[in-house]
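Note that one protein chain is taken out, while the other chains of the complex remain in position.
Moving on to chain A:
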Amino acid sequence: MAGTDPIHQFVIQDLFPLFTIGGDGTEGSGLHFAFTNSALFMVITVATIVVFLLATTGSKKLVPTRGQLTAELLYEFVAGMVRSSAGTAGMKFFPLVFSLFTFILFANMFGLVPYFFTVTSHIIVTFALSMLVFLTVIIYGFIKNGPKFLKLFVPAGVPGYILPIVTPIEVISFLSRPISLSVRLFGNILAGHITLKVFTGFAVMMIGALGALGWFGAILPILMAIALTGLEFLVGAVQAYVFAVLTCMYLNDAIHPSH
């Protein structure tokens, strides 16, 4: 049963406990910190990115090797994204956008390896990342523009009598950004992994229940799972891209608040 349970893959398991803040010492009380399977894959994700980028660019070749070219393409892809969405002034956030993009991309890709934990399938992770973007936008927006940052909520060229309607809408849409940003990524990854698991689990159950006939019946769900795996690779890449692009656009608001 556990083998086909589509939810089991999202379970956080403590690999070794670290410490607990507060609580009365009983199970589940206080803030419990541990090195979990999620933490392990965060470390793997970051280590892979860092090792890949540093190893491939070590020789600084004029004519790049394949690895160096990949690293350069990744760099130029994100740099182009930042430059086109947030302008040259947005390039000071390039490391942030690059880190976000590569972290989400690699986490999503690792998540598609069987038995690997998907870091981005937990709302708290995606929400923390989106709050990082949201707070960066607010803090940098106020530091750079001062009170003029609030112009963001008063679109230029809108007649005065519509402002009482438009401004609350703008405020609500601004405040809902971290939610939409995090839920979009979380929802896509979660739904994709559940769907994959359901189809593969269906194949396993068929074989278990129907024997030889089940092998035949399992072909369809397996084909579906293969197709879905391809789709999930696409979704993983697209969601990382979407997260990075939206980050750039939100940062653009902080840099140029007047629409």
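Keep in mind that, in the parts below, a contact is a pair of C-beta atoms (placed from the backbone, for glycine too) under 8 Å apart; a residue touches a chain by one contact, two chains touch by 3 or more; residues count from 1.
In the analysis below, contacts and distances are computed from a predicted model.
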Identity of the absent chain, which is to be given by its UniProt protein name, from "Ribose transport system ATP-binding protein", "Nitrogenase molybdenum-iron protein beta chain", "Sigma-70 family RNA polymerase sigma factor" or "ATP synthase subunit b": "ATP synthase subunit b"
Per the touch definition above, residue among A:75, A:116, A:153 or A:233 touching the missing chain: A:75
Chain not shown: contacting residue from A:12, A:113, A:169 or A:238: A:12
From A:128, A:171 or A:213, residue that would touch the chain that is not displayed: A:128
Residue, one of A:50, A:135, A:210 or A:231, that touches the chain absent here: A:50
Residues from chain A at the interface with the omitted partner, ascending: 1-2, 5, 7-8, 10-18, 20-21, 26-28, 31-39, 42-43, 45-46, 49-50, 53-54, 57, 60-62, 64, 68, 71-72, 75-76, 94-96, 98-99, 102-103, 121-125, 128-129, 132, 186, 190
